[in-house]
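The complex appears here minus one protein chain, its other protein chains still in place.
Showing chain A:
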Amino acid sequence: MTESVLSPAERSGIIRDGLAVGLATGAYGIGFGAVSVASGLSVAQTCVLSLLMFTGASQFALVGVVAAGGAPLSGAATALLLGTRNTLYGLRMAPLLRWRGWRRVAAAHVLIDESTAMAVNRPSVEGARLGFATTGVAVFVLWNLATAIGAFAGEAVGDPRTFGLDAAVGAAFLALLWPRLKDRRNILVAVLGAAVALTMVPITAAGVPVLAAGGVAVLVGVLSKRDDPTEYPGPDDVAGGHR
């Protein structure tokens, strides 16, 4: 790790990559806004989620559980469980970014898959900071704009079944899951998690089946002996990151 000064070409390259990821991610904020309103949240609630929670998978999870008829608190619990992966990203990013005080407090808000992916492989602190900040801010601005547009559009559509919006939620979760299905243990956990959840659907309140699937992760994680270095998203794993 060296404190090198980036050349102007490197700087603009990093900024361009961050903006590209912001645009691509922002585009699917429209999907989140529409799906959230279709799930029964108000436009204001939808926009607050994007402004304050600002971590896509957790936001989709909360509205997904509510859409399935689950209690809002089960949705919140699912969102928090999914949010734990940002803690792991933070542990990895802290020594790369080396921010303290208010900068760290601000950086934490935009600590998400995309900002991590676009910073984790930079060889210098300056490059990591630039990649993280550019991507984080670009995604934040565009994700929130897109959420608002999607929420108003969703409100205009009304019944989510009209344009198949109810099918969009499942597809969105699958797209988030897809990059993680690279090794056999993850595939096994995914299949078991889905099976456990479906088994629980008829016998528990909505929202519980998804939380129960978290038990599969704990069980396999405790029983499995093989070492598994924590996986961090790279540029290939986020929308707009690869070309």
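The rule is short, and it goes like this: a residue touches a chain if its C-beta (ideal position, glycine included) is under 8 Å from a C-beta of that chain, and two chains touch if they have at least 3 such contacts; residues count from 1.
Throughout what follows, contacts and distances are computed from a predicted model.
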| task | Select, from "Succinate--CoA ligase [ADP-forming] subunit alpha", "AzlD domain-containing protein", "ATP-binding cassette domain-containing protein" or "NADH dehydrogenase subunit M", the UniProt-recorded name of the complex's unshown chain. | result | "AzlD domain-containing protein"
| Which chain A residues touch the hidden chain? | 24, 27-28, 31, 41, 45, 48-49, 52-55, 57-58, 60-62, 64, 66-69, 71-73, 75-76, 78-91, 93-95, 97, 99, 104-105, 107-109, 111, 161-178, 180-181, 185-186, 189-198, 201-202, 204-206, 209-210, 212-214, 216-218, 220-222, 224, 227-231, 239-240
